[in-house]
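Shown here: the complex without one of its protein chains, the others still in place.
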Amino acid sequence: MVQGITEPLGSIYAPLMQVYGGQILAGISPGHGGQQLEGIPVFDLVEQALLSVGVVDTSVIFVPPYQVLDAALEAIAAGIRQLVLVTEGVPPMDMMHLCRVAEASETLVVGPNCPGIIVPGQILLGTHPAEFYTPGTVGLVSRCGTLTYEVARELSQAGFGQSIALGIGSDRIIGSTFQQWLQILDEDEQTEAIVLVGKIGSDSEEVAARYIIEAIDKPVVAYIAGRTLPQSQYTGHAGAVVSSQIAGLGDEIGTAESKIAALKQAKVPIAERPSQLPDLLKQVLKSSTKTSAKS
Amino acid sequence: MVQGITEPLGSIYAPLMQVYGGQILAGISPGHGGQQLEGIPVFDLVEQALLSVGVVDTSVIFVPPYQVLDAALEAIAAGIRQLVLVTEGVPPMDMMHLCRVAEASETLVVGPNCPGIIVPGQILLGTHPAEFYTPGTVGLVSRCGTLTYEVARELSQAGFGQSIALGIGSDRIIGSTFQQWLQILDEDEQTEAIVLVGKIGSDSEEVAARYIIEAIDKPVVAYIAGRTLPQSQYTGHAGAVVSSQIAGLGDEIGTAESKIAALKQAKVPIAERPSQLPDLLKQVLKSSTKTSAKS
Amino acid sequence: MDLLEYQAKQLFHEMGIPVLPSQQINHPQDLKGLKIPYPVVLKSQVYTGGRGKAGGIRFVENTIDAVAAAQTIFNLPITGMYPAVLLAEAKYDADRELYLAVILDWSARRPLLLGSQRGGVDVEATIGAMQQVVVDQEFSPFYARRLALKMGLQGELIRSVSAILEKMYQLFLQKDLDLVEINPLAVSSAGELMALDGKITANDDALGRHSDLATLQEKIPHQIKTKMLPRDLADTTLVELEGNIGILCNGAGLTMTTLDLVYKAGGRPASFLNLGSEYRHNNSPEVLRERIQRGLELMMQSKNLKVVLVNTLGNVMLCRQTAEAIATHLQHQAGSRVVPFVVRLVGDQFDEARQMLRTLNLPLFHNLDEAIAEAISLSK
Partner (left out) sequence: MDLLEYQAKQLFHEMGIPVLPSQQINHPQDLKGLKIPYPVVLKSQVYTGGRGKAGGIRFVENTIDAVAAAQTIFNLPITGMYPAVLLAEAKYDADRELYLAVILDWSARRPLLLGSQRGGVDVEATIGAMQQVVVDQEFSPFYARRLALKMGLQGELIRSVSAILEKMYQLFLQKDLDLVEINPLAVSSAGELMALDGKITANDDALGRHSDLATLQEKIPHQIKTKMLPRDLADTTLVELEGNIGILCNGAGLTMTTLDLVYKAGGRPASFLNLGSEYRHNNSPEVLRERIQRGLELMMQSKNLKVVLVNTLGNVMLCRQTAEAIATHLQHQAGSRVVPFVVRLVGDQFDEARQMLRTLNLPLFHNLDEAIAEAISLSK
């Protein structure tokens, strides 16, 4: 299902998703009920669409930023338990509210400000350019947008197809964490290795590194963007500094150094450039085959 | 536990509850932490009290009306799952909020504007005057305050002691329904018969009567106050009329006639006066013994 | 607490709900300074429906007509109430008229959104076509769209009507309202919306945290030329009836029971006063005694009064305060007309109270039925 199908982004991407093979059963756009968009029926309300098209697993949301919370709550109230929020600029207060409701209802929320999910060759739930992706066994999870495409393209060109690829969102408050997706990829039978793409700012990669040590068995390689950016350009306001300091995280959280150190501790090889990722994958897959052969 | 122990009502009733035998482990009153009230230690915060006194089953709340919601949420956040709200005048919006949280956390809320619960001879959680109650086998559930005392007194004087007696609250929005308590009393091993005390206004007795038909096996007798009151004195505003009309309940909901008709349909004998309740109890207990003997 | 139409519209305006340009008229002469262009509608500001049918709403084309019409409306009682204020408002050409409301569903313990495509004066039709949506979790605008669809609205009206409902809900939540209603919500031929009439009922228990609403009540000059209607039993107002037995009780259920028993035994209450439940946070001995004494004074003003029946029971302070208040009252009354008291007091400090009242030679009862029998026999 696509909420906001008549919005600028929705009307571009919904047909692309439909063409890719994901079954786009319905589009939602209040006031446009009864219309069609390239063969996709449009409804005024989510619950109305469900009455007509039956069970829907996932809703991809393209509505304007201040309407994202409402669209997501509408989908959750209608029983949909997977949401992809593409829209950029959702206020943090709305995301906090949504995260509380999502936790209580066990809803998986991807985004906001993200390209969504692609299972190459099968289904597209978001904006990933299909041409960069090929089916395969590498799980790709990223905190970036277009950089995810870049990495996927490098992987595909080097013969590393993807089992699932997704961007969890570039905003500071997002619906699902690296940890959740590392766990999903770790359990996914199609996935043999995981590529993690991070960037400076926030403590996402540091927390993910700790989680990899604790819970992830499959090999992970990583790329971190922003290693050469002067620090003053990305540190947040005083409150954020205070926040990370009193949380015992220290001043250095969020820097490339901090992230790389944490990932190294988790024995995650780190690429110097996206084009180096295939080499690292070859290495970890080789040694992991050895390890499995041993055990 | 008693929240609002230094408030006017709290300071009167907490010692009475303590004397009655219920273990009042702690009182809460922000700013008064470290004090004592007739031997009951006072704390600033619920969670602080729990650290000191261990597990608490129930909190009885006497704080001012606009602080009831916060006190209740504080108790729920600290893991307390039974609340008695004595205070009158809690705004409905606060109660709606509290009911949502209570449902999600499976918390039993009695009140507001109620005398609470008494298990005669054992425990007092509220304001029931102990002298009117005696231990026994009649469950007493009421939507009134002082009238509950009156009924208990009549029962006790006629030799019908009580297993549990409680007022669920006189306000229009209350935390628990007649149905919930009828079910509890129906399942309670000490209880052989149930006395239901209602009054005009709202649809509580009508709904309870339907529930009795569906789910209650033990004999129930009832008393309804307000049979002679002219109707214009209790009907609510237009919105309530619209509300009950569109809910398909008709205009007559809330009148004594409507309640008595509903209860008669549920084969619940109705007392003309509180002092008639013991006679009705004798009759229903006799016939229920006969029925059990037959079956 | 009900707000008058013009007060409700003020709140609508603050919330961004469209209302017509209007002006408050305290006196017919105010119309000479009217800033709204004619034609204008003059509306009686009373707390009741059916104003149109009663002649409380008039269209006027010029100042002379307006002043005359205002004089008529000021002197026109509607269900017994005279307006202290009129509202002068621009005229509006409605293409259709909708009904919208947000109320509390006391039974479901949830807010309810109500809507009908048949708004306007015909309440029966409105109710017949009424749709409802329960707001079962925290409100979000999709609940409003859900109602709009149920009402059968289509296209742009889904968005525009649900946007109005959203604002009504915000008002409802922010101001602790029992009811917020727009009837009719006019739809112009261009699809524009306008709240032509509105009703707001604020929750009395919550007025203490909304000083803006509480002061609205004070702003209205109290020219309402009618007796106050009896209030809810939970209040301590004295309610007057036709008989000769004055009844004083504590708690609504007990008060109703006492009335029921008196009627049933053939007695006729002159008035009743409910002292209120024991669960008021700020109950103090002083407040309670004061309330009893003032209640008794009011009760004595009835010339039919032949006997006072006091029936209170409860815990702590109650019996003693009741006894003390009665004693004080009787001392003050000494010399004037003497009305006999029948007192039924049960509670903790009964002995002490009994002592006190015995010295006043008042008949004292434990048993309610007996007290009632005695009161009735004294009233004959």
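The first chain written gets the first letter, and so on, giving A, B and C; residue counts start at 1 in each chain.
Rule of thumb we're sticking to: a residue touches a chain if its C-beta (ideal position, glycine included) is under 8 Å from a C-beta of that chain, and two chains touch if they have at least 3 such contacts.
Since the structure is predicted, the reported quantities are computational estimates derived from the model, not experimental observations.
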Contact set (omitted chain vs shown chains) is A, B
Full-complex touch with the removed chain, picking from A:L108, A:I184 or A:V207, is A:V207
In the whole complex, of A:I5, A:L37, A:V90 or A:L125, the residue touching the missing chain would be A:V90
Sole touch to the unshown chain from B:E7, B:E74, B:D171 or B:D203: residue B:E74
Interface residues of chain A toward the undisplayed chain are 7-9, 12-13, 16, 62-66, 86-93, 95-96, 99-100, 112-115, 127-129, 131-132, 142-150, 153, 170, 172-173, 197, 199-200, 202-204, 207, 223, 225-229, 232-234, 237-240, 242-243, 245-247, 272-275
It is residues of chain B that touch the chain not shown, namely 30-31, 33, 44-48, 67, 69-71, 73-74, 77, 101
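As a convention for this text, only the chains that are shown with their structure count from here on.
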Contact graph of the chains (line, ring, star, complete, other): line
Chain A and chain B have mean C-alpha positions lying a whole-number Å distance apart equal to 50
Here the gap between chain A and chain C, centre to centre from mean Cα coordinates and rounded to Å, is 55
Among all residues of chain C, those touching at least two other chains are 137-138
